[in-house]
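The complex appears here without one of its protein chains, the remainder shown in place.
Note that the chains are named A and B in the order they appear, and that numbering of residues resets to 1 at the start of each chain.
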Amino acid sequence: MHFTINGQSFEAEPDIRTSLLDLCREHLGLTGSKKGCDHGQCGACTMLVNGRRINSCLSLAVMHQDDEITTIEGLGTPEDLHPLQAAFVRHDGYQCGYCTPGQICSAVGMLDEVKKGWPSHVTGDLDAPTFDDGEIAERMSGNICRCAAYPNIVDAIREVAESNGDTKIAPRQPVEAGA
Amino acid sequence: MFGFGKGDTNSLTMNKAHPESLLDSSAQDVIGKPIDRIDGPKKVSGKATYAAEYALDNVAYGYLVRATVGAGKITKLDAETAKAMPGVIDVITDYATFLRNPQQGGETEAPTQGVEQVAYYGEIIAIVVAESYEAARDAALRLHVDYAPSEGRYDFQTHRNEAEKPSPQQIPPYHEQGDIEEGMKQAQHRIDVTYTTPSQNSAAMEPHASLAVWEDGALTLYGAYQMPASDKQQLAKSLGVSADKVRIVAAYVGGGFGSKLGIAPESVAAAIAAKRLGRPVKAVMARQQVFDATVRRSNTEQRMRLGADADGKLIAIGHETITSNLPGEDYFEPAGMATHFLYDGENRLITHDIVRLDWTLSGSMRAPGEAVGLIALEGAIDELAEEIGIDPIELRRRNEPEQDPEKKVPYSSRMLIPCLERGAERFGWAKRKPAGTDRRGDWLYGIGVASAARSNQLQKSAAKVSIDGQGKAHVETDMTDIGTGTYTILGQITAEILGLPIEDVIVHLGDTDAPPGAGSGGSWGAGSSGSSVYLACEALRGQIAKAMGVDEPSMTLKDGRVIADNRSVPLAELVGDGMEATGEIAPGRQEKTFNQASYGAHFAEVAVNVVTGEVRVKRMLGVFTAGRILNEKTARSQCLGGMTFGIGSALTEELVHDPRNGKVVNRDLGEYHVPVNADVPQLEVEFLHERDIQANPLHAKGLGEVGICGAAAAVGNAIYNATGVRVRDYPLTLDKLLDGLPVV
């Protein structure tokens, strides 16, 4: 079988049952994508396939031979981080780091969805989605972080979305508000 | 204490206060700073290597096989059919040696071994090894096993009256002081209520994983473990080899929260399989197996009695707990732990009884004891305040003890009331409305408060620090970073004391070839491991001073230079062919002569839907004290994590056991509901300035767990304030609130 991952060509002959996730982790040495549940219930395995975020654990490798696949390794390296990777470091958007590649791939895909004007479950007016902390949290809810860096993940994504300039984000209320 | 030579060991037992800390007198000014994690770039780019990810040649894949009865004996296991399947190498059973259940943290003996007599549903009984993961999984799931089933004990309610007092151990299960009955009788205000909490699972994102390889009779196990030093002992004992033949590597661990303190069944299965096959074997638990066969936090039943005089002063505190565990296991969930010292009151009764059930082993999960114990205590305090008609913060103020009310020793430092007061001010506590009165559309709003407390512990820990010819420091210990920030804070301590830019400190963790560290658990990691690094660096300062020919105290180390005697010399020029020293810290009298604990206050605002009973946490603030904060950024993250665990245990997390066979019913992340991003608002954390000179030379206390302690109670108290409904059966899922909500 032939695969295109992070712009590189790979040949491999895995078992027909091999998931896209296991192809990367066990056959191609791309262990950045993580296996947390193997059932689409945690998001640690999130990759971008033709630019869309998906759970690679629930994908057969054999079905993705014609696709452009991007894993965390394709976004940036420790020496040359993708803006979201850098923002996750700055905002401590992780602790143990195990869900992190999936979070970041998911965030890349998610911001693209926002750019396309896709609404979410918490969007008020589906025609004209606005973007705020609640939207980020809802849209990132397919990525579980048990260390629970959620507020920092939201901060990191918010910062990148703001710096992109193509997404207007509602201002935030401090904790002192309310009551 | 100075004038160390190369290879010196600097040991300290905390038998007296340590009022001076080099972290205060050093000049690098990096300690405490919210610097980014030094391991961060690797983590965010997928280059941090976790246990199952080491690229070894010729790895065979193991898939674990579970027992599918709750109790009984294996009578037949059809290995031959499985072995005939394509790609399958072997079906490996070793009933006597396989682990019945994981080991508890810090133990140096093997856990209970022997799996032929099945002790609980999901027990790991065999491992199928194949050339591919897919072939191993297929064969393992199809492996036919026959059992002679036997009767089991599967239902807590059925057996709760058979609860027994655990055998005496490190944590005394019973404490009786004064006369609780008499105290309750004399009290003007009384609360006598029972809280229950369910089994829970740590559900770290990385499933338990072991990659085992034998070379020349020695085992290297790349494992997902929190405490490699004792895990190595456990593994060696389990396999019947000497400890010097076992090496554990755990450089990156994808979360633990207690579940990876001791070795789990996959380790021994992988090790045995690797030995039999003569090639490396990788065994990663399926997520379902993590639920079945690692540790759970025990369910609890907690009777809380509080009796107060007319002024709201407690005169009676009763906290009687019943938890569960497998027959023959010593561990009990110490739910009354914080009740021993949190509030004043002369008549006290704190008990821990245990019901023997054929369920998955119970053991440590983040803040064992306080995490669930404070649900009951802080819920009951809230109830008492309501009963007396005073503010719950005022009630706590009136019961602030001057010393440990049981041991009658002073607190090393205690800032509970300042945490409550600071939080109240920031959160707008004064605007709290009477219960059930703040309705906004379809939502009832409420705010709640709870105290946080978690005992501080120091563990024996060692680390080696060396300085190479380039003037870079290398820290080596088998301590782990399970997301706690250990890499970074050990780097900061070293950088601070040796006067180096953080980039010039390289930290190597999680390899038992290095000096044995405390491991990550019980919030002791930073204080213990950090102190060992401190002591090694202190020794190195002596060596540097000697090389410089000056008195150590007159020397300043900063930015890689040694400054003394009107000279400034690059450190690299002084180290010759390198310097090294080992630091060792050990607990001593200070933990007996002082009560040491971290404190905090949680404030939560919730909205409860009047139609559905759904609860949303709208705001949450935690104010904490834990001695010196070593890195404000990673410390804050630890608290965010704890608070979120609190939200989960308040609202959604419940591991369900089928009463017919003990089986964990909701054994995946789809149905065991840990909080997702949308469940958690932008939590806020604040630290109040504090130093604890009794704790250790860093003056730092534990932080990894105080964030969960009391967090669930604050949410529960907020739900009461929102609805006027007091539910004591956690988690507070919507079905339990429906009856108390307004008619639709």
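By our rule, a residue touches a chain if its C-beta (ideal position, glycine included) is under 8 Å from a C-beta of that chain, and two chains touch if they have at least 3 such contacts.
We adopt the following convention: contacts and distances are computed from a predicted model.
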Chain excluded from display, named as in UniProt, from "Biopolymer transporter ExbD", "Rhamnose transport system substrate-binding protein", "Serine/threonine protein kinase" or "Xanthine dehydrogenase family protein subunit M": "Xanthine dehydrogenase family protein subunit M"
Residue of B:45, B:677, B:696 or B:723 touching the missing chain in the full complex: B:677
Sole residue of A:43, A:101 or A:151 that reaches the chain not shown, by the stated touch rule: A:43
Residue numbers in chain B that touch the chain omitted from display: 66, 68, 86, 134, 137-138, 141-142, 442, 611-614, 616, 652, 656, 658, 660, 663, 665-668, 670-671, 673, 675-679, 733-735, 738, 744
Chain A residues touching the omitted chain (full complex): 15-17, 19, 38-40, 43, 46, 52-55, 58-60, 62-63, 66, 106, 109-110, 113, 116-121, 123, 126-127, 137-143
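Rule of thumb we're sticking to: only the chains that are shown with their structure count from here on.
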Centre-of-Cα separation between chain B and chain A, whole angstrom: 28
Residue ranges of chain A touching chain B (in the complex, touch as defined): 14-15, 17-18, 22, 25-26, 29-39, 41-42, 44, 71-73, 75-79, 81, 85-86, 88-90, 92, 94-101, 104, 122, 133-134, 136-138, 140-155, 172, 174-179
For the chain B and chain A complex, residues of the former touching the latter: 36-37, 39-50, 53, 55, 61, 87, 132-135, 138, 202-207, 252-257, 284, 286-287, 426-429, 431-432, 447, 482-485, 605, 618-621, 633-634, 636-638, 640-641, 643-645, 668-670, 674-678, 680-684
